[in-house]
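With one protein chain held back, the other chains of the complex are shown just where they sit.
Chain naming follows the written order as A, B and C, and within any one chain the residues start at number 1.
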Amino acid sequence: MTYNVAILGASGYTGAELVRIIATHSSLNIVGLSGNSKAGQSMAQVFPHLRHLDLPVLTTIEDMTFDGVDLVFCALPHATSQRVISELPAHVKIVDLSADFRLRDPEAYEAWYGQPHAATELQESAVYGLTEFYRDEIAKARLVAGTGCNAATGQYILRPLIAAGVIGLDDIILDLKAAVSGAGRSLKENLLHAELSEGYSAYAVGGTHRHLGEFDQEFSAIAGRPVQIQFTPHLMPANRGILATAYVSGDAATIHQTLTAAYDAEPFIDVLPKGEYPSVKQVRASNFCHIGVVADRIESRAIVIGVLDNLTKGSSGQAIQNANLMLGLPETEGLMMAPVYP
Amino acid sequence: MTYNVAILGASGYTGAELVRIIATHSSLNIVGLSGNSKAGQSMAQVFPHLRHLDLPVLTTIEDMTFDGVDLVFCALPHATSQRVISELPAHVKIVDLSADFRLRDPEAYEAWYGQPHAATELQESAVYGLTEFYRDEIAKARLVAGTGCNAATGQYILRPLIAAGVIGLDDIILDLKAAVSGAGRSLKENLLHAELSEGYSAYAVGGTHRHLGEFDQEFSAIAGRPVQIQFTPHLMPANRGILATAYVSGDAATIHQTLTAAYDAEPFIDVLPKGEYPSVKQVRASNFCHIGVVADRIESRAIVIGVLDNLTKGSSGQAIQNANLMLGLPETEGLMMAPVYP
Amino acid sequence: MTYNVAILGASGYTGAELVRIIATHSSLNIVGLSGNSKAGQSMAQVFPHLRHLDLPVLTTIEDMTFDGVDLVFCALPHATSQRVISELPAHVKIVDLSADFRLRDPEAYEAWYGQPHAATELQESAVYGLTEFYRDEIAKARLVAGTGCNAATGQYILRPLIAAGVIGLDDIILDLKAAVSGAGRSLKENLLHAELSEGYSAYAVGGTHRHLGEFDQEFSAIAGRPVQIQFTPHLMPANRGILATAYVSGDAATIHQTLTAAYDAEPFIDVLPKGEYPSVKQVRASNFCHIGVVADRIESRAIVIGVLDNLTKGSSGQAIQNANLMLGLPETEGLMMAPVYP
Partner (left out) sequence: MTYNVAILGASGYTGAELVRIIATHSSLNIVGLSGNSKAGQSMAQVFPHLRHLDLPVLTTIEDMTFDGVDLVFCALPHATSQRVISELPAHVKIVDLSADFRLRDPEAYEAWYGQPHAATELQESAVYGLTEFYRDEIAKARLVAGTGCNAATGQYILRPLIAAGVIGLDDIILDLKAAVSGAGRSLKENLLHAELSEGYSAYAVGGTHRHLGEFDQEFSAIAGRPVQIQFTPHLMPANRGILATAYVSGDAATIHQTLTAAYDAEPFIDVLPKGEYPSVKQVRASNFCHIGVVADRIESRAIVIGVLDNLTKGSSGQAIQNANLMLGLPETEGLMMAPVYP
């Protein structure tokens, strides 16, 4: 059985990544593509790498019809997303890739995003899209909120440890290295090749990155008490990938066992043998997440390192994985492509 | 129906690329992997990005059995290849990715490769693997010789033009820009990141690159008289991709029409609208080849630009495409993955 | 003796490169910096790598005083430059880094730049800034027009050959590979890291690049008859450097001798031993230009390859070299820094 899907905001990198994956997905059929600033153009004009595909021309959202559309991927900017989604017809399922429905608490949303939420009742019903931990709710949801790509990486390495109580909760440090496509196709000086190549730096230092809202919400819920981590992202001279280095207190062997057990049956999350740790390159352009654990020379201190591709497992791959569940398809359908190396 | 395949020389980049593609190919099953210097290791040790796959452990070629193997991909170094292939059992079909069987003339082989050919009778029967131009022979062949990646790129843009007689034959210049994976996973100083990043240079300048042997053989055969082109490859600070810029005499409109007509029905070769030309990035990690034609300001001079991914369409993707034909499978099977961007 | 200089348009890459070089130049003193869109900011805000220097705050051009200024470097956009320069006080010498005064013929200017020249009398008196070929005129000039960076590279490898009559004039092809800083610090999609890294493509294909105006002017003047070359620039995934590959007819040994003799006494132009050719990386961040000559396998065909750093020898280094001459300083002062490698 084939389902009809539309992609709103198809002219950005996550939109293009959705199209890339769906191109070889046997059960999804793209019937609509919106891109307000590029309406009237073909995808081949916006993304020449997609020119072999027979795709609808980009339209405005206003010109798009949702009759016969089973599911919409919404890859719009934050704030725009909530407005558009609240006006979608009721028969349409939605996977939102923006930040608009990640935080369940309207006050937390306002605190991190600087404005009140405009669709609080939808916010309440949205399911957080970290597939491996919300699988059942996602399968039944109408609206799933894709996670932040940094937030996904941090949670894959920390959630099972917090849940199992095997690490200290008050001294977790997450030093994250993110490739530039996470910032989208936006014209900012620091994203220019001449500025970024041969350069790297931290950003949002001091606990100001919005994905902390997700960490706070999720880690506190799991722990049953407030948990705040220290989190510093760094911008890398690379296009795809996130590598997160977590410094935790706890026994490395226990940590490794806990993670191994937690992800034992997961098709996309792979815990390496104890003492090994991954390069971001080994999951490139794939839906896999690899995790390694190493004991530090200092007793009861461990380092946990996780990698994923921000555009795939961290965003559009995750979105397809959730859409598969929502449509009753096999969860891994269309997502088993091997990483591209080198 | 599923066919059993083995990969000889699986520990190099073309070997890994074969595995990547076969991972989502519905009719090929990997039953053997050789890698003499890494025998005894798993592919996950050699290429951690493949750790999610259930693959045979690497063995030596000597320890490999070919019972039940339908087809062998031979990704061995030049010269080794001819020796190994000449000893393979007769029931096995072979796609060779080395240079050993590209040249039909033993003297040409010796001239370009510096030693006599050790399997001249096989050399005679081998079919040149440029799929679009040898499709019928390939379907019937036991041994197909994969083309050089540079040689493939140059031929895609020039063959139809030479065949149609729409360009001059004595002033063809091919300036080619090739990414570093074409040089393999070899430990050479000029392939180090610190040497190559932010650097680029020509190599094999003056008509000494071995792929010229293929150009000479093919272009002369098409033209029915000796044709020699000027060819300068350049090494790019990038991992994948070849961009070839051809300078030819002829009418750009005619050239564009000739190429468009030649590739009209081809699933992987795409001629852009007249005046447009491709970036190497738009075919990354895919089996597509894009070609553009532009008229120069100087009358009767044109520029033809072609791009492909050296590891996919230029090597392992081509090999799968040929294997599909040899096994009676649909030619495009397993090869329709969209390019990875960005 | 120390001279006071001002830099107009100091907030771009050529402005920053001028400051970098002047920082260790013993006879130049920066007394004014303009940057209209960044007026009021310090250079450390615009370019944090210059924060150790004691520099004037950026002002608008209108707020800048030229009393006591001996020489102005004008790194403004094309068209703006001619307007600003025509209003500078008469005592000020000027090195213009824009395209405004490169073409001596007002009609050629209008043809290539799409609008009439607004300061034709200045245009007439301006000296073309290719130091090695206009040294005496530059020393006496008030206004020197810095060359295009691509135009400089092409001329270094071709001028002596055209002048000596040792190559054919009707089949010169120049295939050029340029790093991205040549495009400036401008916010364009194709200059983003995610777009350019792992990508490369031609641009201005077909004889439309404006630097062709310079080639036409200079080569025709040297040859004493119209000369038009074919010229295709390519954008490289790198920050600095130009590599130009010229395909010419002529005897390689004669070509090599001609170039070697022409540059024998030049401090910055270095012809490699016959048969060797340079990587762009070996002149990085320096004022040097390296040239190599190789005979092709085809008789009477040769390849000449030249490299320079577009921001240094191709632009700001050239500007300092010319300023040194105009101020009566040693030509090499401040310019002997070795290339940065790796």
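Here is the rule we use: contacts are C-beta pairs under 8 Å (C-beta built on N, C-alpha and C of every residue); 3 or more make two chains touch, one makes a residue touch a chain.
Everything quoted here is computed from the prediction, not taken from an experiment.
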Touch as defined at the start, partner being the missing chain; which of B:180, B:227 or B:280 qualifies? B:180
With the full complex in mind, choose from A:17, A:100, A:132 or A:195 the residue touching the hidden chain. A:195
Among A:295, A:311 or A:335, single out the residue that touches the unshown chain. A:295
Full-complex contact with the absent chain, from C:47, C:215, C:231 or C:263: C:47
I'm checking contacts with the chain that's been left out. Which of C:19, C:122 or C:144 qualifies? C:19
Hidden partner sits against chain A at residues 171, 173, 175, 177, 179, 194-195, 197-202, 205-208, 212, 228, 230, 232, 234, 236-241, 243, 245, 247, 275, 277-281, 284, 292, 294-298, 301, 303, 305, 307, 342
Chain B residues that touch the omitted chain in the full complex: 13, 180-181, 185, 187-189, 191-198, 237-239
Where does chain C touch the missing chain, residue by residue? 13, 16, 19-20, 23-24, 47-53, 181, 197-198, 239-240, 270, 278-279, 281-286, 288, 290, 336-342
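One rule holds in what follows: only the chains that are shown with their structure count from here on.
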So what's the Cα centroid distance for chain A and chain C, whole Å? 45
Taking each chain's centre as the mean position of its Cα atoms, how many Å separate chain B from chain C? 39
Could you list the positions in chain B whose residues touch two or more of the other chains? 197-198, 239-240, 278-279, 281, 284, 342
